[in-house]
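Missing here is one protein chain; the remaining ones are kept as they sit in the complex.
Moving on to chain A:
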Amino acid sequence: MTKVIKSLALGAAVLAAPFAATAEGHGDTLNYVLVSHAPDSDSWWNTIKNGIALGGEQMGVNVEYRNPPTGDLADMARIIEQAAASGPNGIITTLADFDVLSGPIRNAVDSGVDVIIINSGTPEQAREVGALMYVGQPEYDAGYAAGLRAKGDGVGSFLCVNHYISSPASSERCQGFADGLGIDLGNQMIDSGQDPSEIKNRVQAYLSANPETDAVLTLGPTSADPTLLALEEIGLSGDIYFGTFDLGENIVQGIRDGVIEWGIDQQPFLQAYLPVIVMANYHRYGVLPGNNINSGPGFVTADGLEMVEKFAGEFR
């Protein structure tokens, strides 16, 4: 029994360690919380974490990153309620589902916390919940622009590898791309799941069942990395037109190798970094930009890759 008590005491000491570090952070400094809808497994959000960390460091404010571990949006609503209850100066949050999140966000705004919407949602929705501004890349428009570009390159059919099908924003990218091409989306969008080998196998299965497919569109590193492998295995690398949303190390390598035509960078770093800068200046000096900020879309091609490559997965 004493052994148990000893191990519990040790556990308590381990548990207590992180608090000691944050306890001195309270006082006059500004506290901001960033809440995302991403599950723990989505590595793309690492750039967001680095973005707020850098913003917080440069402005001398406290920043925290929080997310629902499984990506369940109802859990995210609770996290926003919790963040509001802890009384920060500002909350930076995504608006992945207006129905679920608008209530908690509006309550936070009404209880005196300033909110900036990033990444998901629309500028209209951001205004409706009473947020200061919206920082992000309108999803449908970005998909549409990509579709127009691909149409110019002679693409007539495609496969959209959707690894996050439960988010409406993901489907909008595919829909926008189809509309940009001027074709019907139909069943050209597949639910690939999040597991790399499943994604790889599903892409291969689709492409062998539909050999006339002109192009592949992936929605981020989660689906792009396995798709790169899939294309290499069935000998379509460089042959099939391959475009992707977002960047990552393998995507950048793919662009350099000529396998990927372009990557759409929505510059997540700016979505995390700018809100911290904007809010800190707003809270200190009362100055606020007069409009929303579009962090993307930007097409990254083989030209000028050096800087992108250097910071891929970290700040890009």
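Here is the rule we use: a contact is a pair of C-beta atoms (placed from the backbone, for glycine too) under 8 Å apart; a residue touches a chain by one contact, two chains touch by 3 or more; residues count from 1.
Note that in this section contacts and distances are computed from a predicted model.
A single chain of the complex does not appear, and UniProt lists its protein name as "Xylose transport system permease protein XylH", one of "Germination protein", "Xylose transport system permease protein XylH", "Acetyl-CoA C-acetyltransferase" or "TonB-dependent receptor".
Shown as candidates are A:Leu54, A:Val109, A:Leu148 or A:Ile277; the residue that touches the absent chain is A:Val109. Screening A:Asp40, A:Asp153, A:Asp239 or A:Glu314 for touch with the missing chain picks out A:Asp40. Between the chain not shown and the residues A:Glu57, A:Asp191 or A:Asp239, the one that touches is A:Asp191.
For chain A, the residues in touch with the chain missing from this view are 1, 4, 7-8, 11-12, 14-16, 18-19, 22-23, 25-26, 40, 64-67, 69-74, 77-79, 81-87, 97-100, 103, 106-107, 109-112, 130, 165-168, 171, 191.
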